[in-house]
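Pasting a structure below so you can have a look.
In this view, the complex is presented without one of its protein chains, the others remaining in place.
For clarity, chains are labelled A, B and C in written order, and residue numbers in each chain start from 1.
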Amino acid sequence: MTTQLKGPNHKIVATKQMTMIQAINDGMKLMLEEDDRIIILGEDIGKNGGVFRATEGLQEVFGEDRVVDTPLSEAGIIGTSIGLAVNGFRPVAEIQFLGFIYPAYEQIMTHVSRIRMRSRSHFTVPMVIRAPYGAGIRAPEIHSDSTEALFTHMPGIKVVCASNPYDAKGLLIAAMEDPDPVLVLETMKNYRSKREEVPVGKYTVEIGKGKIVKEGTDVTIIAWGAMVTVVEKAVEQAESKGISCEIIDLRTLYPIDRDIIAKSVQKTTRAVIVHEAHHTGGLGNDIISIINDTAFLYLRAPVERVTGFDVPVPFYALENHYLPTPARIVEGIEKVVHF
Amino acid sequence: MTTQLKGPNHKIVATKQMTMIQAINDGMKLMLEEDDRIIILGEDIGKNGGVFRATEGLQEVFGEDRVVDTPLSEAGIIGTSIGLAVNGFRPVAEIQFLGFIYPAYEQIMTHVSRIRMRSRSHFTVPMVIRAPYGAGIRAPEIHSDSTEALFTHMPGIKVVCASNPYDAKGLLIAAMEDPDPVLVLETMKNYRSKREEVPVGKYTVEIGKGKIVKEGTDVTIIAWGAMVTVVEKAVEQAESKGISCEIIDLRTLYPIDRDIIAKSVQKTTRAVIVHEAHHTGGLGNDIISIINDTAFLYLRAPVERVTGFDVPVPFYALENHYLPTPARIVEGIEKVVHF
Amino acid sequence: MERNYPIKRIIDDTGFFVDTTFENQIDEKLVKDLYYNMIRIRTFDRKAINLQRQGRLGTYAPFEGQEASQVGSALVLKSGDWLFPTYRDHGATLTFGADMTRAYLYWNGRTEGCVPPKGKNIFPPAVPIATQLPHATGAAWAEKRRGTQNVAIAYFGDGATSEGDFHEGLNFASVFKVPVIFFNQNNGYAISVPIEKQMNSATIAQKSVAYDMPGIRIDGNDCFAVYFETKKAFDFARSGNGPTLIEAVTWRKGAHTTADDPSKYRPEKQGNDSVDPLLRLELFMKNYGYWDEEWIQRIKEETIIEIDTAVEEMERFPAPIVDDIFDNVFAVMPAQLAEQKESYLAHLGRQ
Partner (left out) sequence: MERNYPIKRIIDDTGFFVDTTFENQIDEKLVKDLYYNMIRIRTFDRKAINLQRQGRLGTYAPFEGQEASQVGSALVLKSGDWLFPTYRDHGATLTFGADMTRAYLYWNGRTEGCVPPKGKNIFPPAVPIATQLPHATGAAWAEKRRGTQNVAIAYFGDGATSEGDFHEGLNFASVFKVPVIFFNQNNGYAISVPIEKQMNSATIAQKSVAYDMPGIRIDGNDCFAVYFETKKAFDFARSGNGPTLIEAVTWRKGAHTTADDPSKYRPEKQGNDSVDPLLRLELFMKNYGYWDEEWIQRIKEETIIEIDTAVEEMERFPAPIVDDIFDNVFAVMPAQLAEQKESYLAHLGRQ
C-alpha cells in the first residue's frame, strides 16, 4: 500500500510499507533500472532470489547477465568483481553470510581497499559488498559473526550498517553510487522484524553520518544494526527509572561520525556503547578513543561497554547469552549514571 | 661466544650473543630436539632456510620430514597444520610475511580459533603461526603490514610480539609449548638490529605478561615490537626535557596484560600509546579502553596515540612518513604532560 | 571428458549386476550391513525433518537420496581412520559410529553434537564450505608420519569444488602423498546452483588430473559401486600410494535445508528418474535371494526404537549451561575472560 508522506523539504513523496529486506530489494531494483553498469552477483541470488530473498525477482526482470548466480567461491566473487569494477562496471556482490566472507579477505584487504592508492586513483573499484550479519536468529554455527571491526581497520573501504528499512535502502543506494568500495552489513535480525513507510523512489542516506534516534540528557548510548532495537527496549526501562537517555544510531562504521558522538557526550557527560561483536578489538574501543579525544573534560564516569563476550559466537542454544540484552544495557546505564 | 650470566634465581646460565633472528632460530632448534611432535612448515623454510634465515640449517639437522617446504599456499599451510595439530603434532607454520596471511584468514578465523570451543576441548590445535611484520625495511608493497588487530578480535588465539632477542626466543618457546594456538609476530626491523646476551638453553617468557622496560613517573608509554626501540629514542629526548617516562613493552597482544597498564597509568596519570598499525581499529583503542576502565579517576589528560595513519601502508619511498617517529612521539608526550 | 570418466556401476536401476568383478566379495553380511545402515540413517533423516517441522529441532540439512554414497563409503573405514564430514554427512558419521543423540543435539545448536565417541576420529561438521579438505590432508599426513596405516576421508559437495580450499587441500595431499580420500557427493546442486553453473567441467572426477591423482566417477546411488571403489581407494592409500578423488554422482531428493524451498529453482520433475538407492538395493536383494522379510521387519522396528530413544535422550539432555560459552575458548581462561564470565554470572544472579 502506498501512502503519502512529507519529505525532507516538505515535498510530498510516495511511500510504501516495507520490511528491511524489501527496502533492500527495492534499492537494488531502482539502481538496476537506472544504471546499466550495476551488476549483481553472488551465490544463490539469481533464480533463488537469495537465501533471504534480498534479490527476489531481480533476475526475472534484468536477466542472467545482470543478476548472476556465481560458483561457490567468495574470493572468486570479490576478485572478479574487482576486474569488473576497474573495467567500468559497478558490481554489487552478495556474500551469503558475513561469516563466509573470510575466504575473500585477501582480495578485500590487498586489492579492494588498496587499488586506488596503489594506482594513484588511476584504477578504482566502485563496488558494493552486501553481507547479512549477526546472531540471534538461531542459525547454524559460523552464520552469526559480527566482525565489522575486521573491515574498519582497512583504510580504503567504507562500512555501513542500517538498523531499519529506511536507512537500509538509503545507505545501499548511497553505497551503489559511491566512487569507492563500500561494505554494507545487513542485520538479519531486523530483516523482517518490522515494517515502516519507505519512500518508493530513489533517495540516499549520507555515508558517514550517524543519527540521533532519541534525544536525552543524562547519558548517550551508541549502537548500530540490530543493537539499536535492543537499546530502545533498554532505554524504555531506564527512562522509567528516571534516566534520560540519548540514543545514537551510528549507521556508518567507517568513517565514523565523530562529531555526533562528541557533541552528544559533551552534553550528556556519560556514555554507554553497545555492540554484539567481541569486547576486545570491537568498535567500542574506537568509540571510547573518540570520546577520550573529544570529551575528556566533560566525562563524569568511565565509558561503559555492553558487548558480546571474548568468545567465539556460541552455537545457537546459547547465543542469547552472548548477545547484549536490555537488562545488561540497563545495568550499564545505571553504572555510568551512578558512578 | 658464550658468556655466563646470572639467571632469575641467581643461578648461572650460559648465554650467547644473538640477534633476534638467531634467537628465534635457536628456539626452534631446541624445541625440535626436545619434542618430536614439533614440525616446522612453510614456504622456502627448508633448503633456503627462510627468506630471513629464521630456519637456517634446521632441515639439514632434522630432515625434510620435520622441516618442510610447502607449496605456495597459505590456506593449505594453515589448513593442513590444523589437521596435523588435531592429530597429535605441534606444527610451527611460517607465513612469509604477515601481509600474505590473508589467504589463510578463513582457516584461522573459523577453525584455528574455534575448534576447541566447537568440540568442547575434544579437539585442540596447539600450533604456532610465525609471521614477520612491519614497515621500515624498504620492502616491496604489501610486505609491510602491521595488522595484529585483525587477530586480537578473534577469541581462541593468542598473539605475541617481541621487541628483542631475549623475549623473541622465550615467547616463541612458550608459544610452542602452549596448549592453544599462538600467532607470533616478528618485527623484521629488529631481526638483526642488535645483538644481546641470550641464554643458550631453554627458557620461556610468560605469555600474557608485559614488561616495564624503564620506570618513570610523569607518563606511561606503551608499545611493542619495533616501536619499543623508537619509543626508547623518543624517551631520551623527552627526559632531556625533564619529563620522566615509564615504558611498557606489551610483549603479548592477546590476552593483554591489563594490570601492568593499570598500575603504571594509575601511577603516572598520563599515557601515550605508540603503534605502527592504523589509528582506527588499532590496538591503541583497546588500550585506551583498558585505561578508561582501570584508571579513569587518575587520568590527568586524554590518552594520546601516536600511530600509523589511516592509509594503506605506503610504498617504501614514503613509508617513513607513515611510521611513528621519535619526534612525533615526543610531541605526544609533551601534549599529555602539558595538557 | 565424460568419456574418460565413465560412471562406474555394479548394479543397475533394476538391481541386476552390470559388473560382476566384485560378485564373489558380496555376501550376506555386506548386503545386510549396507541395507541396515541405509534404512537406519534414512529413518534418522526423516525423523529430523519431522522434528524440525514440529519446532523440536533447528534448521536441518537432509540427505535423503544420498544414503548409498554415505553408507557405502563409511562402511569402509576402520577404527583408526579419520572422518571429516560436512553438515549433510550424518549418514556417514552415524555409520562410522557417531552417537545419534549427539547428531540431533548438533541441530539443536549444541556443541555436544560435535564431540565424537571415545576413540572415534570424527571431526565436527564443516560449515564453511571446503575448509575440511586441508584438515583431512593434515590428519592423514600425521598418520603417514607416524607410520600407521590409517586413512582420512573428507566428504564434500559439488559446490565445494569451487572453493580455493578444495584445490589447496588436494594439491598438498598429492605433493606429500598422504593417505586421504576426497569423497565428493555430487548431488547436482549447491543450494540453488546447478552443477552446470558451478563448473564448466563435465565431471568432478577429472579435476584429479590437476594433481596427477587417481580420480574415479561412480554411481553414488549404487551402494556396491560406492563400497568397492571406496575400498580400493582406501587400500591404495593404506599401502602408501597416496590420495584419491572420488566423485559419487547422486541426488539430493529434498531441500538444501529445512529453510530452503527447491521449487524456486529446481524443475519439478528433475531427478525423478534417478532410482532411490534404497529401493535399488531392495531390488537387488530380491533378485539375488537376500531378501529376508523377517529380518527387515526386525531392523525397521529396532531402528525406530533406537531413533525414538535418541530423540528422547536429546530432549532430556541437560539444558546447556551458560558457563559453556566461556569455558572452552582456551585451556586456561585469560583473566579478562574470567572476569567477563564472573560478571555475567553475577548479572544473571541479580535478575
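One rule holds for everything that comes next: a contact is a pair of C-beta atoms (placed from the backbone, for glycine too) under 8 Å apart; a residue touches a chain by one contact, two chains touch by 3 or more.
Since this is a predicted model, take the numbers as computed values, not measurements.
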Hidden partner chain, touching residue among C:N37, C:N171, C:T258 or C:Q340: C:N171
Absent-chain contact - pick from B:A75, B:A93, B:C161 or B:V198: B:A75
Given B:D44, B:E196 or B:E239, the one touching the chain that is not displayed: B:D44
Selected residue (touches chain absent from view) among A:M117, A:I212 or A:A327: A:M117
Selected from A:D180, A:E239 or A:E334 as touching the chain missing from the view: A:D180
Residues belonging to subunit A that touch the chain removed from view: 39, 65, 70-71, 73, 75-76, 78-89, 103, 106-107, 110-111, 115-124, 155-156, 158, 178-180, 208, 255-256, 258-259
Residues in subunit C touching the chain absent from view: 1, 162-168, 171, 174-175, 177, 197-202, 206-207, 209-213
Interface with the undisplayed chain - residues on subunit B: 43-44, 46-49, 51, 69, 71-76, 99-100, 102-103, 138-143, 279-280, 309-312, 314-319, 321-322, 327-328, 331
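Going forward, only the chains that are shown with their structure count from here on.
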Centre distance in Å when subunit A and subunit C are each reduced to the mean of their C-alpha atoms: 36
Touching two or more other chains - residue numbers and ranges from subunit C: 111, 127-128, 164-165, 324, 329, 334, 336-337
Sites on subunit A at which at least two other chains make contact: 75, 99, 102-103, 141-142, 280, 309-312, 314-315
